[in-house]
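As you look at this complex, bear in mind that one protein chain is not there, while each of the others sits in place.
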Amino acid sequence: MNPVSTPSAPVITHHAPHLQPGEGEPGTVRESHDHHELGFLRKYVFSLDHKIIGLQFLFSGLVFLVLGGLMAMAIRYQLAWPWTPMPGLSWMFPATGGAITPEFYTMLFTMHGTIMIFFVIIPLLTGAFGNFLIPLMIGAADMAFPKLNMFGYWAMWPAFVLILMGFFVEGGHAAGGWTSYPPLSTIESAAPGSLSGQTYWLMSLTWVGVSSMMGAVNYVTTIVKMRAPGMTLMRMPLSVWGLFIAAFLQLFALPVLTAASIMQLLDRVIDTGFFTPTNLIVNNLTPDSFAHGMPAAAAGGQPLLWQHLFWFYSHPAVYILVVPAMGFTSDILAVHARKPIFGYKPMVYSMAAIAGLGFIVWGHHMFTSGMNPALGMSFMVATIMIALPSAIKVFNWLGTLWGGRIRLNTPMLFAIGFVSMFIIGGLSGIWMAATPVDIYIHDTYIVVAHFHYVVFAGSMFAIFSAIYHWYPKMFGRVMNETLGKIHFVGTFIFTNCTFYMMHQLGVAGLMRRTADPYAYDVYAHLQPLNEFITLSAFCMFAWQIFFVVNFFHSLFWGYRVGRNPWQANSLEWDAPSPPGHGNFDGPLVVHRGPYEYSSPEVAEDYLPQTRAV
Amino acid sequence: MRIRTRSCVLAGLALWGAGCQLDFAPEPAAPVVHYALGPATTAVDEAGDPVVPLHVQEHIAGSLGMLFGTPSSPRYLLTEEWVDEGFDPNWPTAAADDQGSGEFSEDELARIKADNERDFRRELAAIEAGDFDAVRIPSWMPDLEQSWRDLLAGKPAEQRDDAFKGEAKALFVDYYPTLRESAEHFRQQCVHCHGVEGGGDGPTARFLNPRPRDYRPGIFKFTAQADKSVPRRADLYTILDEGVTGTAMPSFRRLSKAELHGLVDYVRLLSIRGMVERDLVTTYLSDDALPAEAVLESYASIWSKWKGADEKKTKYDGDVPAPSPESIERGRTLFMDAATGNCFSCHGEQGRGNGASAFTTSPETGEVVPAYKDDWGNVIIPRNLRQGIFRGGRRPIDIYYRIKNGINGTPMPAAVSSMTDADIWALVHYVGSLSSQPRTRAHRSAGHAPHDATDPQQSSPGQTSSGH
Partner (left out) sequence: MMRLIAFLLLIAVPILGVYTFVNAQEHNWWFPPAYSTFAPDIDWLFNFIMYMVAFTFIVTEVALAWFVWQYSAKRNDKGVFTHGSHKLEMIWTAIPAVALLVIAFTQMETFAKIKFASGFPTDGPYTREKPIAEVWASQFDWRFRYPGDDGVLGTVDDLESSFEFVVPVGVNVVFHLRARDVIHSWFVPEFRLKQDALPGHTIPVWFQATKEGSYDLVCAELCGWGHYKMAGRVRVVSAQEFDAYMAELKAKWFSNGKE
C-alpha cells in the first residue's frame, strides 16, 4: 500500500468537523525498498529513528514533569503552612512530628528548578519536538546523524540516573539553588546538600549538556544540509526556525556551562578553589587553613566568576526555553486561524535578535551581586532592549489572529493561552531589567512570578499546545477535544490564580527560597495570600489529570485520523500518521512557504507546501 | 463533536480520587512527637543485651512522663514541699509563694510587657480598631488562641465596648507562654537541630560543626558559672538572644522576650529531664533497684541545683582594665608560660589553635588528628584565636569568664589558682590583640600571614568590588 498525499475535497469548514471516526487511512508504514523488520529493542529502545527518539524524550520529560510538579506541591505546602506535618512526606520526618526540615526544603526548590529546566522543558522542547519535527518539517528522511541522535537521548540516561541517585545520598540532594552559587555549593560543610548531592547534580548536568550538544549539532546540520528541494530557509516553518536558533544558542552557550560545571566539580573533588575565596570559615572549617599541615583546599578564587559563567549559559538557556515555544505557537496560530503568519520575516529576525541579545544580558541576574555597577548599567540597556523583539512577536501574533477564521480547538486554545501569558511574563521582565527597581525586587517573588509566567504559563502551554497539535502525527490518533478543552480552562484559570498573585508577594518584598517567610515580621501578613496560591497550585496540579487521562486514553482509543487532520500546509502533514521509516512516500518538492492559508489561488483554505498549482 | 463520556467519567473519577488523597483542608494536621529515652538508658553491652533491663527502662520512662509530661503537654510535677511553699516552676512569672517560681524582677516583667506591645502591635491595633477578626495568633500559641476564642465567645459582637477592648489587649500585653506553647515553638524552630528531647540529635544536627548542644547532661559551655555549675536562666537567655557566633545557632531576637523566656523555660525542662534520667540510670546501676522515693529524690536534688545556680555565678567587682602594650606583653608571657597560662600547648604559639598537645598522630594512618574529645564525644580542636570568633562572646568579660572558669564540657581548664585577676586580664588583652592588633604592612608582606584576608583588621575597603 502506498498512499499518496491527496488533498481532500475543497470544503471550508471551521470547527474541525473533519475529525470523524474512521476518516482517512490509518497510519501505515511505507513499504520502503530497504525495508527490514527490526526487533522491538532496535525499533523502540535503541532506535535510530528521529521520531522514536523524539517520543522517548517526550515520555521521559513527562515523567520528570510529574516529579518536578510534586516537588512544587511540597514547596507550596510548606509556604502556606510551615512546620506542619506534610501530607505524603511526614513519614520521613518522625523527629519533627512530620514537618519537613529546612535543608529538605532547600533541596526541594533546588531540585524543582533543576528538574523542570534541564529535565522537562529543554528536553521536551528541543529533545522531543526538535527531534520529531525538524526532519518532518523540512522534508528529510531522518536526522543528519541518526546514531549521534540516539546517543543524544541515551546520554540523558546517565543524567537521569545521577539526578535520581542524588536524592538518596547522605545529606540529600543538591541544596544550593538551581543556580548553585559557590561557596555554598562548593564547600562541603556549607550545606547538607553540598556533601555529595551537589557532585551528583554537577555530573548529571554535564551529561545533560552532552546530550543537548549532540542534539544541537544534529539539528543545525540537518536544517542546513537536508532540506527538501525548494525548501529555502525563508520557507521553513517558524517552529524549525525556533529550534534552529535554539540549537545555535546551545552550541555557543553550552560549552561555557560544561566548563563551569567541570570547574565546580574540580573545586569539590580535588579542591582547586576556582570559586573559593581565601580564608573562609564555613561551618567551623577553614578550607584553606594552614593550621594543621597542608591546607585542605587551594583558595584565592572568585565566587562571582561562577555567576558570570553560569549565567552566560543560563540566560541564553532561558531563550532556549522559550524560542522554540514561540515557533510552535506561531505555527499553531497560523494553522488554526487559517491565515498566513503576520510578518514572517520580522518573526524570524526577532527570534534571531532575541537569541543574539540573549548573549549580552546575563549580567541582569547580578545587579546586586557586587559586580561593578557600571557593568550593571550596560546590561540593563541590553536587557530592556530585548523586550523589543518580544513585543514585535506579540504584535505579529495578534496580527495573525486578526481577520482569521479561528478554530477554537485545544491546540489553538493553548497557543492563545501562550500569547496571553507570554505578554504578562514579558512585560514583568522590564521591572527585572531596570536596575534601581531590581535592587528592590531582585530575588523576590516578582522574579518567581515572572519566570513561571514565561516558563510554565509560556513554554509549558506551548508544549501542551504542541502535544495536542502534533499528537495525530505522532500516534495516528487525535486527542479528545472535550477533555482537552476542560484541561485548558482549568489550567488557564489556576495558572493565573497561582502565579499572578506572586506579583503581589514580590511587591510586598517577600524573597524567594525561604522555608518560613513568617519568621520575619515584615512578611507575617502574607500568609493568607500564600494559602490562596497554594490551594490554586494544588488545583492546577490535580487538574492535569485530564491531560494524563486524555493522553493515555487517546493513545489506545482516540479517533484515528488521516494524514492531515488540521488541514495544515507544512510538510509533516504530507507524511502518513504516524510516519513510517523514512517519513515520506517519496521525493518532495517544496513550492512555497508554509503559511498559505486562505490563499485565493485555490478553492480550499489551505495550500500545502508540496502542492503545485 | 460528541462528548466522550467514558473519558470524562474516568477523568472525573481520577480527579475526585486525587482530591480525596490530597489534604485540602486549610487546617493542617497536628504534629505528633514523643520523648524517647536517652542513650545511657538504652545502652547495650557487648552481647547486645540492655544494660538497664527493659522493665526498668519502662519504669524510667514512666517516671519521666510523670515528672515532666509529654512534648504535647509538658509540665513539672509539683512535689509536696513545693505545694506547701506555693512554689510552681510551671509558671515562672508569678511570685515564688504564689503558685509560681518568681524568677523575674518587676523590671524584667515590665520589659517583657513592653516587648509584647511591640510584638503584638498589629493585634493590639486591630483590637483598638474593633476589627477582632483581623487578630492573627501564631500557630505556636495554642493556649493564647484558646483564651482569645473564649474571650470572644463570652461577649457578642455588639457588646464589645472599651472595657472589653482593654481586657482583650491585656491578654496580649500580659502574654507569657505556657510550657505547652514553648514546646510547640521549640518543635517548630529548634527541634530539627536540638531534637525532641534536646539531645542535640535532630535531623539537621549531623551536618553541623560544632554539633548542637545536647541539654541532657546539664552541661552548657558558655556561661558565667564557676565550678562547672548548671547555667542560670540569664546564661541560656543570652545564647538565644545573641546567638553563638561561629556556629549555626543564630540570634533569635526576632522573637519577643516572652517567647525567648518561654523557650528558656522549656530548654531547662528538657535539661532537668535529661539529668534526672541519667541520675536514675546511675542510681539503678549502683543500687540495682530504683524505688519510687529515689525518683523523687533525684528530681528534687537536680531541681535544687538549678534553683541554686545564681549563687555559682563568677563575681568580678572591679572595672574592666583597658589594654596597654605592657598588659598585652604580660599576657603573652603568661600565654607562653607552661606553669601558669600554658595556653600555647593547645592554642599554639601564634594562637592559631594548632598547639602540639591538641593533636596526635593516629597510630593506624600516621596522620595528624585532633587529640581531644568533648564531654559529648565530639572531636574538638582548640580555638584559632586569630579568627576573632569567640562563641561565648567577644567582650573582655566573656573572655575573662572563659579563662577563669574554663569551658564546661571541654578540655579547656579553669585558670590555675595562682593566677590573679590581673593575670587573667592580661591574658584577655593578649587574646583580644591576636585578632585585632593592627599589624604593619611590612609584617604582612613579609609573608607571615598571607591567608588572613578575613582577619577583621583588614577592614579597609581596598578590595571593594562595587568600585567604579
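By written order: A and B. Residues from 1 in each chain.
Throughout what follows, a contact is a pair of C-beta atoms (placed from the backbone, for glycine too) under 8 Å apart; a residue touches a chain by one contact, two chains touch by 3 or more.
Computed from a prediction, not measured in an experiment: that's the story for all the values here.
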Review point. Which is it among A:Met380, A:Val448, A:Val561 or A:Leu588 that touches the chain not included here?
Key: A:Met380
Revision key, fill the gap. Given A:Ala337, A:Ala355, A:Val454 or A:Leu571, the residue that touches the chain left out of view is A:Ala337
Review point. Which residue from A:Leu249, A:Val419, A:Val561 or A:Ala575 sits in contact with the chain not drawn here?
Key: A:Val419
Study note, to complete from the structure: Touch with the missing chain holds, among A:Ser60, A:Ser204 or A:Asn396, for A:Asn396
Review point. Considering the entire assembly, which residues of chain B contact the chain that has been omitted?
Key: 118, 189, 204, 207, 224, 234, 241-243, 245-246, 248, 250-254, 314-320, 323, 394-397, 400-401, 429, 432-433, 436-438, 453-454, 456-468
**Study point:** Residues in chain A touching the chain absent from view
**Key:** 12, 14-15, 101-103, 105-106, 175-177, 181, 183-184, 187, 190-192, 277-283, 302-304, 337-346, 368-370, 373-374, 376-377, 380-381, 384-385, 387-388, 391-392, 394-396, 398-399, 401-408, 413, 416, 419-420, 423-424, 427-428, 430-431, 434-437, 439-444, 485, 489, 492-493, 496, 500-501, 503-505, 507-509, 511, 513-517, 519-522, 525-526, 529, 595, 597-600, 605
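Definition applied: only the chains that are shown with their structure count from here on.
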Revision key, fill the gap. The chain A residues in contact with chain B across the complex are 16-17, 19, 81-85, 87, 90, 93-99, 101-103, 171, 189, 191-192, 195, 277-281, 283-286, 288-293, 299, 304, 370-374, 480-483, 486, 518-521, 524-525, 527, 531, 535, 538, 542-543, 545-546, 548-550, 553
Point to revise | chain B residues touching chain A - in the complex, by the definition given at the top | key: 1, 3-4, 6-8, 10-11, 14-15, 18-19, 22-24, 26, 28-33, 122, 136, 138-139, 187-188, 191-192, 195-196, 202-204, 207-210, 246-248, 254, 348, 352-354, 359, 368, 384, 387, 389, 451-455, 465-468
